[in-house]
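One protein chain omitted, others in place.
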Amino acid sequence: MRVRVAEVAKLLEGRIIGDPELELTGISSLTEAGPGDVSFLANPKYAPHLADTRAAAVLVDSPHDASHLVQIVVANPDWAFAQLVSAFGPQPGRLPIGVHPTAVIGDGVTLGEQVAIGAYVVIGEGAIIGDNCRIHAHAFIGDDATLGTACTIHPHVTVREGCQLGNKVIIHSGAVIGSDGFGYASVEGVHHKIPQVGIVVVGDDVEIGANTTIDRARFGKTIIGAGSKLDNLVQIAHNVEVGRGCIITAQCGIAGSTTLGSYVTIAGQSGLSGHITIGDQAIIAGQSGVTKNVPAKAVIQGSPATNINDFRKGVINVRRMPQTIAAVKQMEQRLATLEARLAELEGTTGDAS
Amino acid sequence: MRVRVAEVAKLLEGRIIGDPELELTGISSLTEAGPGDVSFLANPKYAPHLADTRAAAVLVDSPHDASHLVQIVVANPDWAFAQLVSAFGPQPGRLPIGVHPTAVIGDGVTLGEQVAIGAYVVIGEGAIIGDNCRIHAHAFIGDDATLGTACTIHPHVTVREGCQLGNKVIIHSGAVIGSDGFGYASVEGVHHKIPQVGIVVVGDDVEIGANTTIDRARFGKTIIGAGSKLDNLVQIAHNVEVGRGCIITAQCGIAGSTTLGSYVTIAGQSGLSGHITIGDQAIIAGQSGVTKNVPAKAVIQGSPATNINDFRKGVINVRRMPQTIAAVKQMEQRLATLEARLAELEGTTGDAS
Partner (left out) sequence: MRVRVAEVAKLLEGRIIGDPELELTGISSLTEAGPGDVSFLANPKYAPHLADTRAAAVLVDSPHDASHLVQIVVANPDWAFAQLVSAFGPQPGRLPIGVHPTAVIGDGVTLGEQVAIGAYVVIGEGAIIGDNCRIHAHAFIGDDATLGTACTIHPHVTVREGCQLGNKVIIHSGAVIGSDGFGYASVEGVHHKIPQVGIVVVGDDVEIGANTTIDRARFGKTIIGAGSKLDNLVQIAHNVEVGRGCIITAQCGIAGSTTLGSYVTIAGQSGLSGHITIGDQAIIAGQSGVTKNVPAKAVIQGSPATNINDFRKGVINVRRMPQTIAAVKQMEQRLATLEARLAELEGTTGDAS
């Protein structure tokens, strides 16, 4: 890249403190930046790095005392930097428009305009691939699956038959969309497989992490709402419904038929029982085990999960249990002493009476 | 589908309450059903939906007060519905009998009758594929691996060299059977890899979930017993032995050389230490951490896991710790008061004597 500070500020609607004509040649973090790089400060924890960064310019949310570099003041440095990288940074995995000669395209497949389909991609009969989709090497798209426009499917993704993706969906390598739900009818010691004949429906602007698994519904739909983001190694069981704009971080698991409202946040390695409901904007802290319905905007933690403040008090109380136990023991001694003294006194006053 | 109630009842050995000639045209859940659909009621929690379902008929385990729809009374509505779906519902991922021209079949491979092998499947030298196996696109079957009859291998499965699957085994996308066990001999700061030269043996009627990993034995066998069902993202380490009919739900992990009896149930995200034994029919609740042997039929929970009743009492006791601590503080005050009063009395009676 080779771009002036003034151009960057214009793109990001930022205010310049310093030389607008300075030329920027790279993008990096504060600690790794070299001369000519533009960087950013979003987390105040890293503010001390402003003093010794070698960056030429930095995106900030308010002016800092750092006259040795150009500052560009923007509302949200994180998001501004992301836009900068999108505009001027390196582009991910190249894939030329067109269908690689090794791709196997089933009968009746509909391919949109400007699609890019990589080596050894397999697309099943009747599938529909929207305009501008990029399907990387080795991806598998099952029969009658549908992709909206501008989806990015990374290498080794599996989208099983009949599943439906919206527009601008991104699926990372190894993710599996539409594997069978885990359901059996156990009769006299035999677990009979219950057919899983539903599908998975993924909304617009959803991103799904590497090796995440989303099971198809027993019947009907497993749903991932528009704008939701799933990290790596997440498990979504059959008939789960995830609302809009949810954030589900790595290694979380959601059991069957549970419903999430909108803008729910679930931190890493949490597990949710089946058949429960999580209200809008609820926040579930990491490693929680959620076994009951959660009201909207609740913040919970623990296994089993409870209100986060109660959880924290519980942790503190367990840690101070040695003191509590010691206090009880000491009180028992004081009690015994009192009892002895009182008995003596009762004897005395008995004598006296 | 287009089938009369009488035919359904005959297939399921059910008793009809209502019109046996009614024609059914679809299969769905109570809440999603439309006119003409047959549905089912297995979980009593959903009984209220009988009143407003649009289904035409419903499988139940006993007659309900719902004269607006035909009831078919069966012993196990869950399992009956599963049979119904198998008989009349949509069929999963089509795969024509025969070997796709792009499949790479190694020297000395034995293919059974009526096998279906998809695009870009790779089968290593000396492998044996039983009759009626269906191996979907991109699956990898290593050298000398063996599959029994009627196995279903979904896209992107890896079965490493030498591993052995029984009959009617189902493996979902991304699962890895026979990766190396995790073993090192650490000598002077270097972790030397210990060769893992054993195999994985999977019994008949086992189902293995998407992106689940089962490591090959250091030597000998890692074993998954007949009829056991593993959900997605499960980790089975080297030399583990899982008995018959076990249920292991998503994201559980079992460390090396641990042995499970028959019909053990492990709920989601639990972890088992290595070199322990879990008795027949034991039940391990979700997110447990099991570090010791578990007797048959025990029900345990927690990390570290303990008897489920003790675990629950522990949770309650931690939650009521604020009251306990308050009680202790209040008692201390009462004690101090008593001590003061007693001291005064001792002085008084001393004076009096």
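We just call them A and B in the order they show up, numbering each chain from 1.
Heads up, the rule we're going with is that a contact is a pair of C-beta atoms (placed from the backbone, for glycine too) under 8 Å apart; a residue touches a chain by one contact, two chains touch by 3 or more.
Computed from a predicted model, the values in this text were never measured in an experiment.
A.B. asks: From the listed residues B:H100, B:H156 or B:K229, report the one that touches the chain absent from this view.
C.D. replies: Touching the chain that is not displayed is residue B:H156.
A.B. asks: Provide the residue numbers of chain B that touch the chain removed from this figure.
C.D. replies: Touching the chain left out of view, chain B contributes residues 104, 120, 122, 124-125, 138, 140, 142-143, 156, 158, 160-161, 174, 176, 179-180, 182-185, 187, 189-197, 211, 213, 215, 218-220, 233, 235, 237, 251, 253, 255, 269, 271, 273, 275, 287, 289, 303-304, 306, 310, 313-314, 317-318, 321, 324, 327-328, 331, 334-335, 338, 341-342, 345, 348-349, 352.
A.B. asks: Footprint of the hidden chain on chain A, which residues?
C.D. replies: 27-29, 32, 45, 76, 78-79, 81-82, 85-86, 89-90, 92-94, 100, 102, 118-120, 136-138, 154-156, 170, 172-174, 207, 209-211, 227, 229, 231-233, 245, 247, 249-251, 263, 268-269, 286-287, 303, 315, 318-319, 321-322, 324-325, 328, 331-332, 335, 338-339, 342, 345-346, 349, 352-353
Just so we're on the same page, only the chains that are shown with their structure count from here on.
A.B. asks: Which whole number of Å gives the spacing of the CA centres of chain A and chain B?
C.D. replies: Measuring from centre to centre gives 24 Å for this pair.
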